[in-house]
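Notes to accompany the following structure.
Complex shown without one protein chain; remaining protein chains in place.
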Amino acid sequence: MNKKSFGSRLVAAPYLVWASIFVIVPLVMMAYFAFTDSSGVFTLSNITQIGKYKKAFLVSILYAVAATAITLLISYPMAYFMTKMKVSSQRMVMIIVMLPMWMNFLIRTYSWISILANTGIINTFLKSIGLKPLHLINTPGAVILGMVYDFIPYMILPIYSVMSKIDNSLLEAAADLGSNAFSRLRRVIIPLSMPGVISGITMVFVPSVSTFYISQKLGGNKNWLIGDAIEYLFGAGPEYYNVASAISLILMILILLCLAVMSRFSGDEEGGVIV
Amino acid sequence: MKTFSKIYVALIILFLYAPVAVMVFFSFNSGGSVWIFESFSFDWYKGILFDTAMMEGLKHTIIIAILSASAATVLGTAAAVGILALRRKIFRSFATTVTNIPMMNADIVTGVSLMLLFVFFGRMIGLSESLGFITVLIAHITFNLPYVILSVIPKLNQTDKNLHEAALDLGCTPVQAFFKVVIPSIKTGIFTGFIMSFTLSLDDFVISYFTCGHYQTLPVVIYNMTKKTVKPDVYALSTLVFVVIFVLLILYNTVQTKSEQRRTLNA
Partner (left out) sequence: MAKENIVELKDICVSFDGERVLDGLSLKIKDKEFITFLGASGCGKTTTLRLIAGFLDPDSGDVIFEGKRFNGVPAYKRQVNTIFQRYALFEHLNVFENVAFGLRVKKMPESEIKKTVSDMLSLVNLQGFEKRRIATLSGGQQQRVAIARAIANKPKVLLLDEPLAALDLKLRKDMQKELRNIQCTLGITFIFVTHDQEEALTMSDRVVVMDKGKIQQVGTPKDIYNEPKNAFVADFIGESNIIDGVMKKDFVVDFSGHIFKCLDEGFGSDEAVDVVVRPEDVDIVPVEKGMLTGTVTSVAFLGVHYEIIVDIGGFKWMIQTTDECFVGDTVGLYIEPDAIHIMKKSEYSGLYGDYSSYSEEMDHLSDNTQEEE
């Protein structure tokens, strides 16, 4: 209808081309590798081989679910308490929570070895007060702890930002209509903070289920996750690319399924981020 | 209740910073262990200056972060403007989808899929080593773009649509109007997008790991170091990075608070 908006529509073109080549094509490529053998012939054998990695898949999902649940349980009260602070302290605490995110997560994870190792800080302390040392490192618990630690800011921040936008007059209205603190939490705060919870869950679950560093450092070689399998196979050479692609593809589908389930909970269909 | 909440918040902060404290503490260890402290020294700090692998990695990381954040900012700002002007639903949902994929997808999937593309394409044009500076740069631009777009779009939505028209009305061509009026009114969004891209790029390990080849960024260098036993030099470097970021963040925050105060005073 008018030329000016035609021109401004065109400026999206470079991005759309870029995204097609570097977002869509790679995924197509991954699917192509997943369904061919190393000479490029169609095969289903990569997919059928995935049975070998069933345990890694199950363990990954289990750990990620546990880590996500624990993170949520810890973060929700944290976010709630943050909203009750003075505005200036809120900003302070938010920076404090965000700051570790800017540190290399490899190092953050690695530091836990110093704390958890058999001769590490906790056990040195236990020994010094005459207690028996605990076996902490290279356990499932250590891996889950690492996930919780690395990704907890991604849970706290979205919940906090949604919660802090809840209009206080809503709570006053609820109180005015006779609801006590508990029912206000259950009927007003929790439902209204759901979008933050959902985005927190996805932001913790996705990196947890696909991690490979945390498990290598804190889980030893007993807690092999699906991310480790992918990293190992891609590192092992081009002849393993096809199987590795198949596993990656399945992982992606798994994540997409989880996100789809999540977005049904949050009730916004079109991934409401853009509009 | 008040004290309980304070204790709770304090405990969480303690949890968040315990490993950081450990890292800082052992970076001053004179010995080579990261859990047995011998005595205080700056040796590891001096050491990293002469560690060529680390310094190379740091250089690569900074170059990639600056270039990818700049490119993503330009491309992403244009994209945000264009996406909002899209009328056809199909284009809009395509744009939404390709913007969401890199944010939603696991880094490892993004990383390996890009690697497959680069390797495949490299083989096609007969390169023996297809991964390197260009590929890691492309990968970073790709995962930075959505963050720029999503920080610019809300600003564009907030901008009074009449501003652009007012500029046209006063004699600007559409392009002049965009640079004179629209860009200034969304500049905070553009800036946020740039900063986010820059920090994400600095911090990225997983995607760089799969796409960088021999052009190793600092996180990849650190990864290779932690494959063997770690010495406190990695801690020393991270402490330095942490301090730099801490200072920058405090500065940024005070500047922002100041300008906000000015705005509320004026209003």
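Read from first to last, the chains carry the letters A and B; within each, the first residue is number 1.
The definition used in the following text is that a residue touches a chain if its C-beta (ideal position, glycine included) is under 8 Å from a C-beta of that chain, and two chains touch if they have at least 3 such contacts.
Predicted model, so just to flag it, every value in this text is computed and none were measured.
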| item | value |
| --- | --- |
| Listed residues B:11, B:53, B:134 or B:166, member touching the removed chain | B:166 |
| Touch list for subunit B against the chain that is not drawn | 160, 162-163, 165-174, 176-177, 180-181, 184-185, 187, 263, 266-267 |
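We take it that only the chains that are shown with their structure count from here on.
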| item | value |
| --- | --- |
| Whole-Å gap between the CA centroids of subunit A and subunit B | 17 |
| Complex interface listing, subunit B residues touching subunit A | 5-6, 8-9, 12-13, 15-20, 22-23, 26, 34-36, 75-76, 78-79, 81-83, 85-87, 91-110, 112-117, 119-120, 138-139, 141-142, 145, 149-150, 153, 168, 174, 178, 199, 202-203, 205-206, 209-210, 218-219, 222-223, 226, 230, 234-235, 238, 241-242, 245-246, 249-250, 253, 257 |
| Residue numbers on subunit A that touch subunit B, as the complex places them | 4-5, 7-16, 18-20, 22-27, 29-30, 33, 74, 77-78, 81-82, 84, 91, 93, 95-108, 110-115, 117, 119-121, 124, 149, 152-153, 156, 202, 206-207, 209-213, 217, 227, 230-231, 234, 238, 241, 244-245, 248, 251-252, 255-256, 259, 270-271, 273-275 |
